[in-house]
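Structure provided below as structure tokens; questions to follow.
For this view, one protein chain was removed and the others were kept in their places.
Take a look at chain A:
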């Protein structure tokens, strides 16, 4: 099992740090899956996480100048590691002016991801900062716990308004209630609602547009033949939504959500080579 990678380009490095920062905001520990072409950050659906799960996928070729990996076996050419993304985020935070960042899987005393940052200095030689981030290697028999989630059979899929706008609204609503109702229909309308004993607040969005994929995809049967005006709704923990909106640093070019009534809200943020999926279960 081997892994080493190198980033030289500053723009790539900053982009990579932003992705890691986003993940660090969403998950205390997560699984890093390495394959020949891709990196995945996975938070699997566990009750301890409040049932929230995350799937973030990056193409290594768009970030790394060098990327060598050798999996557990030739027929299972992958590596699964458990780590605290905050450690990685902290290691990259002070690497913003780095000449190069190398990441390597080591096992000196215990398994670690060694992040070596080469920084410019006042002397001839550059400064090298290394961070040993403890990781746990996940054995092959547990890999099946980290399967890619299939796109759920949603009733409504809709593009989200500007995340900044949504964030400021949700942050205000958070002061009033612990849960929020997201509802949307196939005519590009979405409402964010809170209801308490003393106050009801609703923010209406319109002309958001519905992604076309619902009609292309065979399995999205629930959305087909649906009344365009009828709302699908789910009540979710407002903190989880706020965490996603406040923590995301990928500045997605496309953001959308899929609603399965009373079950789950599935968020997808897309930015060129990065895709982040986030699942928030509905409250009873």
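We take it that contacts are C-beta pairs under 8 Å (C-beta built on N, C-alpha and C of every residue); 3 or more make two chains touch, one makes a residue touch a chain; residues count from 1.
Basically, contacts and distances are computed from a predicted model.
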- Query: The hidden chain: which UniProt name fits, "Exosome complex component RRP45", "Protein yippee-like", "Anaphase-promoting complex subunit 11" or "Cell cycle checkpoint control protein RAD9A"?
  - Reply: "Cell cycle checkpoint control protein RAD9A"
- Message: For the chain not shown, which residue from A:11, A:74 or A:122 touches it across the whole complex?
- Response: A:122
- Query: Where the complex has a chain not shown, which of A:57, A:78 or A:132 is the residue touching it?
  - Reply: A:132
- Query: Just one of A:110, A:165 or A:230 touches the chain that is missing; which is it?
  - Reply: A:110
- Where chain A meets the chain that is not shown, the residues are 87, 90-91, 94, 109-112, 117, 121-125, 127-134
